[in-house]
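Missing here is one protein chain; the remaining ones are kept as they sit in the complex.
Chain IDs A, B and C follow the sequence of writing; residue 1 opens each chain.
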Amino acid sequence: MTEMRMRDALREALREELIRDDRVFLLGEDIGAYGGSYSVTKGLLEEFGEARVRDTPIAESGIVGVGVGAAMAGMRPMVELMTINFSFLAFDQIVNNAAKLHYMSNGQITIPIVIRMASGGGSQLGATHSHSLEGLYAHFPGLKVVCPSSPADGKGLLKQAFRDDNPVIFIEHTANYGLKGEVPEQEDFLIEFGKASILREGRDVTLIGYSGSVHQAVRAADLLAEQEEIDAEVIDLRTLRPLDMDTVIESVKKTNRAVVVEDDWRFGGFAGEIASQIMEKAFDWLDAPVARVCSKDVPMPYNRNLEFAALPSEEDVVEAVLAML
Amino acid sequence: MTEMRMRDALREALREELIRDDRVFLLGEDIGAYGGSYSVTKGLLEEFGEARVRDTPIAESGIVGVGVGAAMAGMRPMVELMTINFSFLAFDQIVNNAAKLHYMSNGQITIPIVIRMASGGGSQLGATHSHSLEGLYAHFPGLKVVCPSSPADGKGLLKQAFRDDNPVIFIEHTANYGLKGEVPEQEDFLIEFGKASILREGRDVTLIGYSGSVHQAVRAADLLAEQEEIDAEVIDLRTLRPLDMDTVIESVKKTNRAVVVEDDWRFGGFAGEIASQIMEKAFDWLDAPVARVCSKDVPMPYNRNLEFAALPSEEDVVEAVLAML
Amino acid sequence: MSASATRQRPAAANGVTPEQMETFLHQMMLIRRFEEKAGEMYTKGKIHGFLHLYTGQEACAVGSINVLEERDHIFTHYRDHGHALARGLDPNRVMAELYGKADGVSGGRGGSMHLYDVSKNFHGGYAIVAGHLPLAVGMALATEMRREDAVTMCIFGDGSVAEGEFHESLNLAALWKTPVVFFCENNLYGMGVPLKESLSANIATLAKAYKMPAATINGMDVIEVYREMKKAVAHARKGGGPYFIEAMTYRYRAHSMSDPELYRSKSEIAEYRKRDAIERLKKAMLDSGALDETRYRELEAQVEREVDEAVEFAERSPQPALSTLYDKVYVEAGQ
Partner (left out) sequence: MSASATRQRPAAANGVTPEQMETFLHQMMLIRRFEEKAGEMYTKGKIHGFLHLYTGQEACAVGSINVLEERDHIFTHYRDHGHALARGLDPNRVMAELYGKADGVSGGRGGSMHLYDVSKNFHGGYAIVAGHLPLAVGMALATEMRREDAVTMCIFGDGSVAEGEFHESLNLAALWKTPVVFFCENNLYGMGVPLKESLSANIATLAKAYKMPAATINGMDVIEVYREMKKAVAHARKGGGPYFIEAMTYRYRAHSMSDPELYRSKSEIAEYRKRDAIERLKKAMLDSGALDETRYRELEAQVEREVDEAVEFAERSPQPALSTLYDKVYVEAGQ
């Protein structure tokens, strides 16, 4: 084990995969000379050269498409789109070409691509630059969607993404890049997709999050324990597709209450999926409706106070829990 | 009242709005000389001329952006994107510029645009051309999302869309274009957004749909009545944003059971929103978890049998109802 | 091959041997007949969905694809039957795909717009206009990185040129000098919109602005297409980067089966039919003695048989089992 920050853990994963498999190469906006807009790819250009760490023009559709084409050829490209906000320009390439070619070609074509992007608000970047739309991509069969919340998960899941033969949308929360944590050192530290992790055990209520919102959930659990003597279980989904509902349902059958915490807007968002599945699979165990703590239903304002008010907070989670007891 | 098909009712709405308001103009792919790929705009070029009925290049992002710009200038453009599948190429323009400029500019800018597109599967168009993603757009605050199921609704809602000062995403199910129905004749026949309609009253279960899926719900209700003596209430949401949950909740409080029917994939789809809200607002009235009858979790296959198997059917709805009794 | 000695002259004249010319003629006739039959079967309700026929444009597919080696790659758009047949995909399995049957090249899951045969490096069949252009660039980039000496051909229509991905793809291809040949079949219309109303640019001039060579050629002359494509492929293969061909052509049939063709006149179609590529080659071959009427009738009969067989095959092929609905959404095993 060694302590590192999320951005460094992600870089380690990329480095190890570049070394291990010469089909792996990286392309994206400012991943080379600039070092990556969140410094994840810093130093990789120097180490691996221009052919395998490729700065691209600002042309999201084009570069995702190039990645898909290279994956069809048997390469294992990673395309970095800087942020999820810019992925909207590559939306068709992702949800049509990457997601569907395997099925449409009756299995003749496979697309082993990793598409990385940063998500989340909280940095006063304004409405167009603060999306949390992990659930958007999770909606499409054919894609896998991964959203780590800790450096260890970041490394293990990213390495796993390169071993998967399917298109993987790998989404990193901007607020997590500086997070420190213990990361296992062994070469083949991988984390299987579709396994949620229980970050904190508890009896009274299940808090469910992923990526950034897991941390609100943990802080809320601390507050609940300290101030209200409520013992919350916290589940980190880690991947949205595949989604580990078994772990969630088992927990809810124990606690009889659940709150989904998500940075995205509630209306029409992924929290509704989790809430609905809990209702479907644990109806008789539920003592209260599953609550969803999400962003307010507004485009993200720039002003700091308004932005904080728009984002879900640990207090919002505590409030939701208290309301259901 | 006069009987007409959906496509003709929509054309009537466009004609009347073009006549009423000279700020209204239409632009889109093949809406002119070709007559519209679903014949909705047929004859309008001849009647209103090239300036107001404008054939465009195949450039979805560009033409939606042009529409947004013209709307900023105080015009009332309607952009036709042929189908929802092509709207993915204009995704950023829709969810960033159209949806957010009013908020970001602190109300200085308004975007009175209508963006029309056809949705739905069932015509063997294959995986890239069979999306039902109304819920995708409903997720974004700043947009309104309208999905009529009958000629009268089509006309009344489309005319209303032109009177709304906000961006309206107007989605027509391809399977509905040929549907016949009675349409009121008066000039100012408008239907307010956010008012669901009850297509059939019933006591035993509430079936909720919109656009295409309403028709499965109605047929399922008929089957339930005929074969099982189950009396289903059918609600047509008509608009997803604003969403009339009051009508839904009132119904569920009466029937104690609900099935959401939707053409889109279940996982991460809009049905989860409706189901979650029902749980939140009518928890104590529910005798069974809200069921979601949606498309199977696969890209749409081309083969007819597979496609039918992938789409939600009235039998699926009946089955879901029987399972919850 | 020895029989060709007696037919030396025409070959010398245009760089194409009589055997090749016969191959071209056969392929063009096959495509023509295949498309007519497909249209017929559509009308009979045997085929559904969108069906975009290639009639009129045969010289484009045949002249260009015959230049490619087995190791080369092809990406095309939804009007793809002609390209598939020219690449040597089994007509039976192509017809079966239009029928949506289990023996179709895409197992009945893709349909007319999505033909794939990866064993022949035929990578589809794309129905989102211009969406496959960057894929072709990516394929070319990969072969280049692996020094595979392969060329990727990317086929699309004039209507696609206005899409943003056209621009992004040409720029990326030129920037990274990928071995890709962009092959634009300019049939003057994108659905019902004439090119001059959708593009404020000359296509080849626009392509040249990205610093790649570009040629506008007669897409109704299979020999010219073949010769120009040879230059293009040679250029890309020897490391010169992308090459752009704009082939002027015309589609005889409606855009798809549901198009009432309100946007063009019967006389315009008749005008272009006079320049028919099959007639042109046939006449040249008859004139030069590379073909006689007997052989031509043999070819006609052969093509008729091939197409009938394709229909029979498609009719007999089973529907894909309902139990396969969930198969191949994901690849099961990791690498």
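What we mean here is this: a residue touches a chain if its C-beta (ideal position, glycine included) is under 8 Å from a C-beta of that chain, and two chains touch if they have at least 3 such contacts.
Keep in mind the model is a prediction, meaning the values are calculated, not measured.
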Contacts of the hidden chain among displayed chains: A, B, C
Residue among B:T41, B:T83, B:N97 or B:S130 that touches the chain left out of view: B:N97
Option from C:K211, C:R273, C:R297 or C:R316 whose C-beta touches the chain left out: C:K211
Residue among C:D117, C:E168 or C:E185 touching the omitted chain: C:E168
Full-complex contact with the absent chain, from A:G67, A:G181, A:G209 or A:P299: A:P299
Positions on chain C contacted by the hidden chain, ascending: 162-168, 171, 174-175, 197-202, 205-206, 208-212
For chain A, the residues touching the chain missing from this view: 29-30, 32-35, 37, 55-62, 85-86, 89, 123-129, 296-299, 301-306, 309-310
Chain B residues that touch the omitted chain in the full complex: 25, 51, 56-57, 59, 61-75, 77, 92-93, 96-97, 101-110, 112, 141-142, 144, 163-166
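Convention: only the chains that are shown with their structure count from here on.
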Averaged-CA centre spacing for the pair chain C and chain B, given as whole angstrom: 37
Separation of mean Cα positions, chain B and chain A [Å, integer]: 30
Whole-Å gap separating chain A and chain C, where each centre is the average of the chain's CA atoms: 41
Chain A: positions in contact with at least two other chains: 61, 92, 96, 103-104, 141-142
Residues within chain C bordering two or more other chains: 106, 108-110, 114, 126, 128, 164, 329
